[in-house]
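The structure under discussion is supplied below as structure tokens; questions concerning it will follow.
Missing here: one protein chain of the complex. Every other protein chain is in place.
The block that comes next holds chain A.
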């Protein structure tokens, strides 16, 4: 029954006519259950009547589902049953979104119970279907309290199935989907935390439900962490990464990671859970633990564990942010530079991806954070990322160079670009008095608390830009004279100089460290100074002009041009049509030789000049 080749609905909107491979009646053959009606007539009681009504409603709802959607679901189910990754991917990335646009842009997809007959009540597929169903509700519509609870329940069912089956499940899903499952789970957790903290807008009924939920640990930080840690442990992903880094062969690795870890599904879920932990810890304000869980992960753009771009982008975003909160601006800058360059290079491949918008939004926030870091640890970075950051945040970029005056710009960029912070605990729903107090005098939003800490760091460095602009003009200067320029007390100014010294040093990874928390103190500034009693001595480091990058790029380009020329057929075809193939080869070689020679002369000429 499986469809060979590319399913039509993925390639074209009009699939009704062409989708003949799937026998709808076969798939829904059991639906209708005529026997039930006879039974109902024999014993009419309330419950049965209700059941019938419900059944009829479901039937009516089922009838409303467009045939195109029904076929899609049947086919999707078949692809999942067959573990056909290619078809699942097409259904997941393209079919679902296409049908969403067409039929469900403003409403929910049919509920899982309604479509159940289409998939023979396959419980696993229904869990996966609900995963998509609720994700759609969160992203396109407003989830109500039931949606929030049910999406949690469904996630629990999914993770239970994966973690608590007697043996590894044989299900296979595309990497992208696995990432989205973890990503969405955390997003819904965060969304719930924000939503539950707004006590005022809750009805009495909702308050009771929220209290119950809190006592059952629904969407509690513990339960979320539990899922992520369990996936990490079950998949032995950390052991896998270490073994891989040690150069172990496949058999040895299989031995180490066991029956779960060898399966791509578990391995990738384990890896994505590490990134998920990074995110959850960051949202909860634990920046050291966030980096510590990443201990084994190598942040090397060339040795990536996954090709899921969203995961890469997310990883760098959160790692960079943690570094900022650890005052390790150089490390943040380095990470942002490499991922932003990566995004620029990948742009052409991603413009049509459904995640393009999301990746771009995160990239913009990283440009903002990059600008912030650059203001706090100014260094000479000759890079187009810097220019793009200036283009995007020019106004703030200038203001941030101005010490105390620029604090507002730091604040603006921080609030724009920081992660969504959450409180670990719900408001005191179980205690009416405390709840009233909570409403009357709400606690500071978590983001505001982290902002205050960050701004304190910025403020401590506030005198630096002014000092710097003066010191750059001299090689030595008397402290009292500088104090005079600044109209400041000499002793205070000397203390500010010590701050400036501190600000010009930064813990930073130099390469080869184990773990993201490690690093050595490195100078970050091109201007250095020392104080000899009351005399300041300054030196400046300069960066020699860089030629190599330009020459390398140009040489590579020239080689590409040469290759293209060599491989292209002659512009004017030769008369002998029959010998075309041979003739082209021969002809291409001929002009190539003198041209290469000519190039040498040209380069030589430049060199002499």
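Here is the rule we use: a contact is a pair of C-beta atoms (placed from the backbone, for glycine too) under 8 Å apart; a residue touches a chain by one contact, two chains touch by 3 or more; residues count from 1.
Throughout what follows, contacts and distances are computed from a predicted model.
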Chain not present in the shown complex, as UniProt names it (candidates "Eukaryotic translation initiation factor 3 subunit K", "DNA-directed RNA polymerase subunit alpha", "Ubiquitin-activating enzyme E1-like" or "Cilia- and flagella-associated protein 36"): "Eukaryotic translation initiation factor 3 subunit K"
Hidden partner chain, touching residue among A:165, A:398, A:436 or A:530: A:530
Touching residue (missing chain; options A:113, A:286, A:364 or A:478): A:286
Touch with the omitted chain, as defined above, among A:327, A:399 or A:468: A:327
Contact with the hidden chain (one of A:203, A:249, A:542 or A:564): A:542
Chain A residues touching the omitted chain (full complex): 221-222, 225, 229, 233, 284-289, 292, 325-327, 423-425, 428, 434, 438, 443-444, 446, 449-450, 453, 456-457, 459-460, 491-492, 494-499, 501-502, 505, 507, 510, 513, 515, 517-522, 528-533, 537-544, 546-548, 552, 555-556, 559
